[in-house]
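What follows is a short report on a single structure.
Excluded from the complex is one protein chain; the other protein chains are retained at their positions.
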Amino acid sequence: MTLRVRGLTIDHGAIRAISNATFNVPRGSITAIIGANGAGKSTLLRTISGLKRATTGSILWDEISLEHLQTEQIVRRGIIHVPEGRSVVTELTVHENLMLGGVWRLRAQKEDVAAAIEEVYQLFPRLNERKKQRADTLSGGERQMLAIGRGLIARPQLLLLDEPSLGLAPLVVEQIFHTLSELQGKTGMTILLVEQNAMSALRIASQGIVLDQGRVVIADNARAIMNDTALRHAYLGY
Amino acid sequence: MNLINTLIAGVSIGAIYSLIAFALILVWRSTRVVNFAQAGQAAFSTYVGLSFEKAFNNFWLALLAAIIAGVLVGAFVEVVIVRFIVKRATSAATVTVAPVIAMLGLLGIFQGVMGLIWGGEYQAYPTAFSRDGLTINGSQIPFSQNDLFVLLTVVAAMSVAALIFQKTSLGLAMRAAAFAPEVTRLSGIRVSRIRTLGWAFAGGAGGLAGVLVAPTTFIAPNSFDLLLVFGFTAAVIGGLDSLIGGVLGGLALGIGLSVVTGYLGGSYTFMTAFVLLIVVLLIRPQGILGARGARRA
Partner (left out) sequence: MLVVRSSHKPSATKRTILALIVGIILFVGSNFIDEYRIFQGAQVAAYLVGIVSIVLLTGYSGQITLGQGAFMAVGSYSAALAVQEFGLPIWITFFIAVLAAALFGAIIGISAGRLSGPYLAGATLAFAVGIPALANAIPILGGEQGLSFDIGYAPGKYADTVSPYKWLFWICALCAIIAVVIAVNITSSGLGRQWRAVRAHETAAALCGINPARSKVMAFTVSSGFAGLAGVSFSATVGLVSPSGFTLALSFLLLTGAILGGISHISGALGGAIIVVIIPTVFESWTEEASLGVATYLPGIIVSALLLLSIALAPEGPSEALHKLRRKH
C-alpha cells in the first residue's frame, strides 16, 4: 500500500498553504517531510487525515481516494494522525487516553485493544508507571509518548506524526525517534513524519521530502538530502 | 423558622437546579454553547408529560413521556439547528454571539408554539406524592414526601449519569470530545454523533426537571425562564465545565436561596441569586470547583 498524493492544492482562506504537491510515500518505510516554519507541513497532514479539505488534487491510499472521506472513516482505514503539540486529552488519565485510541474498535476487537495497550506500556514503561494519573501531570516527553501511544492503539498502517520533537529536550527526542524506528522495523507500518528538526528526522527516514512555501522542492533518498550541502543551505538552514 | 428547617427546605429545589445545571453543562461541554432554549425545551417536554397525564391519568407514564420528549427535542435541536449555526458562525466577531442569539430565537419559537398548542395560562401539574411536610417527633418540617421523591429521583439520575461517564466507553468518548474534540475525531470517534447524544441527554434531564418542578411552579410557556437563570447560576458556580461542580452548585444555590428567603423574605431571592452570579463570575471565574481559568470562550 502506497500513499499517493497527486497535484494537491490546499488553501487557508486567501493563503495557499500547499501548491500542486505530488509525491509518493512508499509502503513500510519512514518518510520525512521537512521544511521551515510555515512551509505547509501540518496542513498537509491535516488534509490527509480529513480534518481539512483540499482545494484540488487527490490523495490515494490503497487505490482509494481519501479526500472526500470523514476523519473517522479515514481512521478506520488504518491512517492515524498524531497532531502537533503533544495532543492528549489532559482531563483524562493516561490509561483513558490510550483507551480512547481503541474505542472505535472496542466492540469488535476488545482483546486486541487490550493487547495493544499492553504493548504501548511495554514500549513506553514510563506511561505504565503513570497510568492512573491525569495526562496534564505528565512531562512534555511523556505526553508525546502518550500521544503516539494513543495512535498506536489503532494498529495503524500509516502513522502521520506531526513534529514529535517540538519543544522536547534532545535526549528525549533521541529516545522517541529511536523507539519509532524500532517500532517501524518490527511492525512494518508506514510512517509519514513531519519535522522541523531535519537532521534527526532524516537520520531515521529512508525518504525525504522538502517543502518550501507550499511547494515540493525535493523528493529523494534521505541520505542524499543529508549529503547535499547546497540544498541544506538553501532550504534547511544549516 | 430555625436554621435546620430553612436548610432542609432548599434541598429539593436545589436538586432541580442541579438537574438544569447538569443539562446546561452537558451541552456546553459538547458544543461550547449555552443552551438558553433549555427553558423552552424543558417546558415543552413537561407539556408533553401533562398531555399524557391527562390522557392516561398515570404519573409515571407521563414522567417517562416527558423524558423521552426531552431526549428527542434535544437531539432534534442539535441536528437541525445547532449544527448549522455552529458551522456558519466562524469569524471572531460571530463565533460567540451567533449561537447565543440563535438559542434565544429558538426559545421564542418554543414559547410561541407552546402557547399555540397548550395556551398561555398557568396549568397545574399533579404529583404522585403528598406535598404536606413530613412530621418528625410531632413537629412538621418543610420537607414533604414529594420533596423526598424529587431528591431521590435526582440522585438516581445523577448516579446513572456518573456510571455512564466513568465506566462506559461512550462516557469516555463524551468526556474526551468535551475537552479535545479534534483528538477525539482523530481517535476514530464520530464526534458529531457524540454531540447529538450530549444534547439528547441534556434534553432528557430538562424534561425530568420540568416534571419535578411543575407541581410547585405550575406550567406555562415561559414559567421556566427563572429556573433557567437559576440553573445557569448553579452551572457557573460549578465552573460550567464540571458536571459534579454544577450539581453541587445547584444544591448550594437551592439551600442558600432558601436561607435568604427564610430570613429576609421572598422578594430578595432573585437579587441574591443575581448578586451571587456576578460575584462568582468576577471573583472566581473558573467556578468554585472549576480547575482552570477558562472563562474566555
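Chains here go by letter, A and B, matching the order in which they are written, and residues are numbered from 1 within each.
Quick note on the criterion: a contact is a pair of C-beta atoms (placed from the backbone, for glycine too) under 8 Å apart; a residue touches a chain by one contact, two chains touch by 3 or more.
Predicted model only: the values in this text are computed from it and were never measured.
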item	value
Displayed chains contacting the withheld chain	B
Full-complex contact with the absent chain, from B:7, B:20 or B:34	B:34
Hidden partner chain, touching residue among B:8, B:79, B:113 or B:244	B:113
Hidden partner chain, residues of chain B it touches	28, 33-34, 36, 81, 84-85, 88-94, 96-98, 100-102, 104-109, 111-113, 115-116, 119-120, 222, 225-226, 229, 232-233, 236, 240, 267-268, 270-271, 273-274, 277-278, 281-282, 285, 295-297
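Note that only the chains that are shown with their structure count from here on.
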item	value
Touch list for chain B against partner chain A, complex	169, 172-173, 175-176, 178-180, 182-190
Chain A residues within the chain B interface of the complex	49, 51, 70-72, 75-76, 80-83, 87-92, 96, 99-101, 103-106, 150-151, 154
